[in-house]
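Mind looking over this structure? Questions follow.
Only one protein chain is missing from this complex, and each of the others stays in its spot.
And now, chain A:
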Amino acid sequence: MKPMIRIVFTALLVLTMVAVAACSSNNSSSPSTSPSTGASEQPSGGKTDGEKVKLRIMTITTDENRNNIMEQFIKPNIAKEFPNLEVEFEPGGGGEDMANKMKTYNASGDMPDIFWNDAGFFTSLNQAGNIMDLTSYITEDGFLNKYKVPEALKHFDGKIYSLSSGADTYFTPVIFYHKDLFEQAGVQVPQTFDELIEASKKLKDEGIVPVVTPGKDGWGLKLFMLQQMVQTGDPEAMMKLVNNETDFNDPSVIAGVERIERLAKEGVFADGIANIDYGPAMEMFTSKKSAMLWMFTWELPNLAKIDSVDFFPFPSSSDKYDPNKVAQFWGSPLNGYAVSAKTEHPDEAVKVAEFLAMQDALYFESVGSAIALETGNTAANLSPLMEKFLNWYNAADVKIASFALNSVDARMSAELSTQGARLLTGEYPSAEFLKVINQEWEENTWFGN
């Protein structure tokens, strides 16, 4: 019997080993290391003649614009542009969802070849050596020359990590409103913070939700509300905060946070604002359940199609702020299509990133947005609302970079989301918010990188 036991035991062990081996990932073809040389020196990576190069792309899919770009521009054109590529698209979502996905890929080393980069998770990717410096590639092939302001693509370390349409530079938060709903409630466009609250009360008395904005996960608060409430009182203080020259003990910053608490307590926002996502917020406004929408101007081309929609800048909270002279700009050189430093096909991946940025530009151009990437097309007719916006925006002398994109690391960004959503409930004192955020600000590593 003993020989039989040995045979059975050995056979079972072999089977187990085979099963374990089959379940493990195949890492036999390890990707190349971070390329630091020019495009022409890079191998095309593991491709044999006649075999298509496979690339994985994670795109941003936050809103209607992004879906339109994908369905109307990228998907119909990519096969024609790159017949030798086999592309797998992965919808990345946006905001914290996308950041979490990218951080997970970053930690596991399973990076997509091309992905939408964002300042919120860039630091982690850069520290892990997972994001490619595109400077040499796009300089050599001339793509850099297509930008009206090439310098705007550079991170503060002098490298270029992302390619965008340049529309970002023209994205700024404003207050969209329905003119007819304002008329119905007998409300004028507010010029001051107090007038905004009074207008909201009148709208509420008429059964109209005054303001909606995406509040879930602190989206609106983190990306613009905190900044707007501080800079409408004291633009200089906001600029100092963005540049790490002051902190959350600054009286002007404290006053800005207190304004948010007041807005929440006075019932300016839709009920449950802290749990309203991007889509439902847009739906509430476009279906006229809400009179005002606090949103970035990337939605302007879509909203301009609704006759009743107009916009105004955030009203003043003090005489230090002139709404016609100060604006926040979204642009971060880090936002755009980036390439994994560990892709097996760097040449192809960079070309695809350039293609994607160009498709973005073609789309934004087609809907009448301003862009910084030359498409070679003649300028389209702008809608009256877009013309009004460009006149206002171009006249603003003081443009302040977005705090959320240019001043905080991943941890501080996450905590701003957390604390921000809570502040919007109106049940959380601004003093508590400031205490927690100031602590995070002291430990913020952004400016150390």
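Note that in this section a residue touches a chain if its C-beta (ideal position, glycine included) is under 8 Å from a C-beta of that chain, and two chains touch if they have at least 3 such contacts; residues count from 1.
Simple rule for what comes next: contacts and distances are computed from a predicted model.
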| item | value |
| --- | --- |
| Hidden subunit of the complex - UniProt protein name among "Ribonucleoside-diphosphate reductase subunit beta", "RNA polymerase sigma factor", "mevalonate kinase" or "Sugar ABC transporter permease" | "Sugar ABC transporter permease" |
| Residue of A:K54, A:K103, A:K240 or A:K388 touching the missing chain in the full complex | A:K103 |
| From A:D133, A:D217 or A:D310, residue that would touch the chain that is not displayed | A:D217 |
| Among A:N145, A:N275 or A:S308, the residue in touch with the chain that has been omitted | A:N275 |
| Identified contact with the non-displayed chain, of A:V309, A:L356, A:A404 or A:A421 | A:A421 |
| Missing-partner contacts on chain A, residue numbers | 1, 4-5, 8-9, 12-13, 15-16, 19-20, 23, 96, 99-100, 103-104, 106-107, 124, 127-128, 209, 216-218, 270-275, 284, 289, 410-411, 414-415, 417-419, 421-422, 424-425, 427-428 |
